[in-house]
Structure formats: C-alpha cells, structure tokens
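Handing you this structure, nothing more for now.
Of the protein chains in this complex, all but one are displayed in their positions.
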Amino acid sequence: MVTKAQNTQLVQTGPGTPMGSLFRRYWIPALLSEELREPDGPPVRVKLLSENLLAFRDTQGRVALIDEFCAHRRVSLWFGRIEMDGIRCPYHGWKYDFRGQCTEVPSEPAGSHFSKSVKLTSYPCVERGGVVWTYMGPPELQPAFPEFEWAMVPDSHRYVCKRIQENNYLQAMEGGIDSSHVSFLHSGELHTDPLHKGTKGAQYQQDTAPKLEVMESDGGLVIGARRRADEGHSYWRVTQWIMPWYTMIPPYGDHALHGHAWVPMDDENCYAWSMTHHPSRALKPEELEAMQNGQGIYAELIPGTYRTVANKRNDYLIDREAQKKGTLYSGVRGIAMQDASLQESMGPIVDRSLERLAATDIAIVRARRRLLAAAGNLGTDAPLPGLDPATHRVRSASFVLPEDVPLEQVLKDATAKTDTEHTSI
Amino acid sequence: MVTKAQNTQLVQTGPGTPMGSLFRRYWIPALLSEELREPDGPPVRVKLLSENLLAFRDTQGRVALIDEFCAHRRVSLWFGRIEMDGIRCPYHGWKYDFRGQCTEVPSEPAGSHFSKSVKLTSYPCVERGGVVWTYMGPPELQPAFPEFEWAMVPDSHRYVCKRIQENNYLQAMEGGIDSSHVSFLHSGELHTDPLHKGTKGAQYQQDTAPKLEVMESDGGLVIGARRRADEGHSYWRVTQWIMPWYTMIPPYGDHALHGHAWVPMDDENCYAWSMTHHPSRALKPEELEAMQNGQGIYAELIPGTYRTVANKRNDYLIDREAQKKGTLYSGVRGIAMQDASLQESMGPIVDRSLERLAATDIAIVRARRRLLAAAGNLGTDAPLPGLDPATHRVRSASFVLPEDVPLEQVLKDATAKTDTEHTSI
Partner (left out) sequence: MVTKAQNTQLVQTGPGTPMGSLFRRYWIPALLSEELREPDGPPVRVKLLSENLLAFRDTQGRVALIDEFCAHRRVSLWFGRIEMDGIRCPYHGWKYDFRGQCTEVPSEPAGSHFSKSVKLTSYPCVERGGVVWTYMGPPELQPAFPEFEWAMVPDSHRYVCKRIQENNYLQAMEGGIDSSHVSFLHSGELHTDPLHKGTKGAQYQQDTAPKLEVMESDGGLVIGARRRADEGHSYWRVTQWIMPWYTMIPPYGDHALHGHAWVPMDDENCYAWSMTHHPSRALKPEELEAMQNGQGIYAELIPGTYRTVANKRNDYLIDREAQKKGTLYSGVRGIAMQDASLQESMGPIVDRSLERLAATDIAIVRARRRLLAAAGNLGTDAPLPGLDPATHRVRSASFVLPEDVPLEQVLKDATAKTDTEHTSI
C-alpha cells in the first residue's frame, strides 16, 4: 500500500524534506523542563529532526535552544560555560545569549561590532506541562502554543517522561495509533497490571477481533475500536491521533489518562514521550512512584540518561519462562518495552512496501495518508490538522453502549471535551 | 590469479548472486539440533546466505526455518510465542505453522480466508548427525539428503559444534583446504596436543615443504600432501574438499576424524562448523570433555553464544611469551583460534587480487576455480559436484608408503571408504 518512495517521504524529517518541513510547522516537545532544573545549570544536548541543538536555562530562567556548535570554529558548546545571561564557548570565549546572538568576542578590540554580526540558529521555546516546547519553522508562521489537557492541568495532576527509542518515529507512532495490538502484546497486563486488572475494559479487550472505524477530525483522526461487551452491548475504545505525532490512550475506569508523543531525533532514532494526567485530581503518591520506577507505560531508565535498562543489546531481558506461562505475552516486561522491542526489531527504518496489512490497520493507513497529504499541502491555503490548539482539547475514552448506538454519536461524545469526570470503564 | 571481479563473485552469497545461487542448490547446516532442544522451546535466529531466518521446533517436533519477520508489519518473530503447532507474532497474534503458512489472523472475522493468503518464506529442514540442515533453493531441484559419515554414525560416535567467525566464508574455508599451514601455525600442537603428540604423523609433519598434488573428485577435490618419512618412504596426508564448503582433516593414528563446514551467514561473517566422529566406536568421555572445553579444533565459547572468548576485540588473548618459546607458534591458543585469528586479520573480505600464491596453494586455486565453474554451469546439464550423497562418503587419511607408490593409487585408496579401521598414522 505504501511504495518505497512514499515510505522514504514518510520517514525522512531532516531540513528540507517534505515531512521535515511539515513537522517544523508545529510546536515540538524538545526536552523536559527538569532537565534544565535551575538557571545557569549545565547545558543539554538535544537532537530534533536531524538537527544537533543545545539547550540551557539562562540567568533569568529563559530557555535557550541553539545550534550545538560555536559559529567560530564549530566546537560543541556542550562544553560551554554558562555565565551571566548566556553561554561562553570554552575555546576562545565567544559568548551567546539565549537567542543565539553572539554578544562578545573577547579577542576583538574594545569598540568592535564583530559580535553583532554573529548569530547561531536558535529556536523559540515555551514551557508548558513540564515540557520545553520549541518551534523550528518560519517565524512568520509560528502557531499558538499547544493546549493539550495534560499540559494545562496543575503540575500535581501530571507526570511526564521520555525515553530514546532506536528506530524511526513512524513505526513507533504507528504502535500508538494501533488499538488492536493491546489484546495481544499487552494482554499479560490486562490480567496483572493494577491499571487494568479487574476492570470491565480489560475483560472486554480479550476480544481479539475489534472492528475499527476511523473518522477524520480537525486534529487528525478519531479511531474507534469496537469489541463485544455483555449481551446486546459493544465496548468502544476511542483513541485520538493529533497531528503530527500525538496519540492518546483510553483509560480504564477512573485511572489517569495516558498519552504519547513520538518525536524524531533523526531518521533512525526518536524520543518516545509519555504523559499521564488526571483532569480533576492530583496523582497519588503510589501512582507517581510506579511511574518513576518505570512501570505501566514508563520504562526503567539507565540513571543519568533517557536510555532504557532493557534494550536491544540485551535482548530486552526477555523472560522466556514468563512468555511461556503467559504472564508476559512476548516475554518482555512492561508496556513501553513490549512496544519498543518489537518496533526496534523491525530495523531502524522498516520497509513498508513489504507489509501485508489487514482491516485493523485502517487507522495506520489513514494516518500515513493524512501525513502525506498535509506535507503535500504545504504552501497552499489548506489548514494543517492539529495546528489550532482547539484541536488539542480532546480526550480518548472508552464506553459500553448498546449495539444500536450509531457510530457517529459515539465519536461525537468522545471528541467533546467534558469537564465532568471522564467516563471510561 | 584472481581478479577483483572474480573475488567479488566468489565471496558474495546473497540472494541472486552467482555463488549464492550455487550454494542454494545444496543442503546447508543451519543450526545444531540441540539449539532446538525440545518441542515448543524458544525460537532461534539463524542467518544464512544473507537471509535473516528464524528456527523453532513445533509441538510435533518438526523444525521450522522461516523468514524472521512477520508478514504483517515486519516485526521480528524472535519475540514470538511458540504455541500449539506454530509460532504467534506477539504484536497482533498472527500465527504461522512450521512451513511459514499463516494459520490465524485473530482480528479477521470468523469465516475469513485471509490467513490462507499469507505465507512466509520457509525452507525445508532435515535433522541428521545432530545438525538441522536446510535447503534454500528451488523446490523442484531439492537434492537427496547429505550422507557424510559423521552425520550417519550413531550419536555416541560424534561431537559437533559451531562458532561464529567474523570474516567471509571463503578465507575460512581456504584454511581448511590448506594442508601446508599445519607445519607452521599449528606446529606447537604437533609437540604438545594429545591428539598429535608422539605420533609418527606429527613427526613427519615437521617437513615444512610438502609436495601437493590435487585431483578432482566427483565431490570436489582430493588433496594429497606428501612429506618425507623414514628412508625410502613418503608420508601422505590426503584431505577431502567436498563442494560447496566441507573440508576433512586426516586424523592421527586411531584418533577420531575431524571435519569442518564453512557456511556463510552474510558476506562478512560465517559459521565455522566442526565435526568429530569415530566410525567404529563411541567417543570417550575424556575426548568429549576436551571438545566441550574448547580444546583441539574446538574453541572456548562465551556462554549462551556461539562467539569465542578469544576474539579480535581482545587480540585473541595472544601470549607473546608462549610465542617466543614456541609452545604457541603464533601466540594464540588452540587450533581453531589460531586459524580464526589469522583469517579475521585479513579483514572481513580479503582482496585476492593482491595475493602472491605459491606452489602449495594449488589446492586453493583449484577449489576457487571449481566454485566459479560450478556457478557458471548453473542452468546447464552439468552435474554439480558434491550434490550426490555418494560423494559425501569419503574420508581423509594419512599413509606412509614407499616412495614409488604411484600417486593415483594413493588417492584411490584414500577416496574409497572402508568399513575397517581407518589407517592413519
């Protein structure tokens, strides 16, 4: 269904590529605010859309995201000194402010204006929801700030983390879009994980043949997966895909809501962001502790890094006994690494021209199509889905409804944000 | 003698290459039977001729060798669940039988025939001599099963293992064909190894200027190396090369017989198989223990892998003192790693157009020529050497004969399999 040429177009996001140009029109989750914990703390390397960048928080608390390399002789400013309102290259002392403007070239004579002519690439940043967001596109096209619910609730209601995944963003994101694999890959969790165990939803998800229906939304896609529930009823799980790379998972019961962002570092690596929030209450200490320990949709990280303890170099610590017993369906522990292990096993960039898709892949097919169409529309008047913050104010949810409730009504309910308790089961 | 173009043709064995097409006409040692110890045990990754494959033993004990990647979305089935009579992809539950036929796509409706249309590449397998053999060529050309003596004796009479060597198969195989390097590289063993020490053969092999004579056999080549023995006598070591990659080492006295298979994983790595058998008695516990410990032609393996403890990353644990003293001629311990260290030191693919060959390389020259000729004959009526199992039923051997015994008589004796005690000294 996807040609080799289309696949190339979908996966490449460096400067000047069609998809890279599209993604540069959106605000991008760049790093965690806590990575720049305090003013004048150490700088952090960030790689986005194949660009090597450096982030730091200046004396006034402003976040800078600039070219990693000094304009002068191209050494990495990661070794730079964070000084009053800027970073100084340790090689010859050239200093830059948070906008990448060179403010001092010490070797120049007193009255020199040389430094004024030197400016690094820099991208505007905004902090919301514990995340530093950046915009890498044309300044005149900068959109309004993102308004995802998880980013707008009080800090106490939210937990966010990221991990580095060693494959192209798209095969990771397709996992987030794909509502059908839960019944298999994560089925061990349906029986054992406190977030699922004992819920009606977990029970209904044992139906391995969901019917998928997909509707275009202003933000991207609304994806409904219908499974058999009790007599005369259907169990709907309705998932949101917001352009360009956000996916939202329907919760179970009153549990917190989960979402992901799948952000390209380069064409063979991505940041897998995970966000958890509850719209109406603070997260509980035991919920936070579980997430910090790498449970649920989170993964255990190698301390001091955003790389995972289980990874392809150790076969994800696969446990064949647990796989045999069925407590871990694939033998890999944790939802995050279950997904990551399979997605990385496809190789850094899967060749989609070799795929053999089925009916339950309809959402993935539609998402690819929408990405290609949006990239094709660049430079026209066509609006870009997901650019308007109004499109962010949606939720995923699950419902049990009589079989005869029309689909459109289900989707309409799901896409309308409510301030009341969410209704998943 | 070999042009760059001929070298390329000799070393490349991926799908569609001349040598790859030739090798796909033969049964190929794929993995050890013991790697698939029991029905429904974990699957094993196998790489052959640049193809990524997966092996498993199904509920009925049948061995499957199929494409490593699920037809659906191309994740590795190494993470798959071994279930009743098949393997199930953990992503969406597609199930395949031992022939790679998809038997179940759970997301499809009850009456769907979709799964019938999905089939993975798979290769037929047969088990013989503790080895799973596969055939990767056109089904209509599948030859009879291999009948090497080591594969046909009772299990008690045999020991087989493999190790991964990090270079092209050909430079490894050429070491197995080369009867002259023993007097140098392995000369320490001639004095110290229990298999050689004190034998007449070891003594005679100190003649470093063997005369080589090569005769084409139906299977490949018979290679005679003649050295000086006692007054008026010659010491012959007669080695077999059976197409496409089998070599057999003449034994010393009543010791067990050794052989190798040099099987391409891809163009820069190969499986170095070692086989030991005695035609008329069970191997002794001390013989087995020595081989399991990586002595003789075997190597010490990193537990849980087929990679060697001594390897290029640790300079093969070279012992310069032992090299100086001559107890280890090259300073590397063990016949296997002595060969592997030098062969890997050539780089992954040696450029044979730079070689400077001598008279003792005649067997190597002839083997290359025979490989190229056989590849050139594909599609014609010319028979492929080594395809007929009758050509497998040969032995290597050593003899002391009067100087005036004609060579042809020696070779005739050597190529005739006898059921009596073997006659090496």
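Which chain is which? They are A and B, in the order written, and residues in each are numbered from 1.
Convention: a contact is a pair of C-beta atoms (placed from the backbone, for glycine too) under 8 Å apart; a residue touches a chain by one contact, two chains touch by 3 or more.
No experiment lies behind these values; they were computed from the predicted model shown.
Only one residue in the set B:76, B:183, B:203 or B:234 touches the chain that does not appear here, and it is B:183.
Interface note: of B:122, B:234, B:274 or B:360, the residue touching the hidden chain in the full complex is B:360.
The chain not shown here is touched by just one of B:76, B:311 or B:341, and that residue is B:341. Interface note: of A:37, A:92 or A:307, the residue touching the hidden chain in the full complex is A:92. Only one residue in the set A:23, A:69 or A:329 touches the chain that does not appear here, and it is A:69.
Remark: the residues of chain A touching the chain excluded from display are 42, 69, 71-76, 78-82, 89-93, 105-109, 114, 118. Looking at chain B, the residues touching the absent chain are 174, 180-181, 183-185, 208-210, 318, 320, 323-324, 329-332, 338, 341-343, 345-347, 350-351, 354-361.
The definition used in the following text is that only the chains that are shown with their structure count from here on.
As a whole-number value, the distance joining the C-alpha centres of chain A and chain B reads 48 Å.
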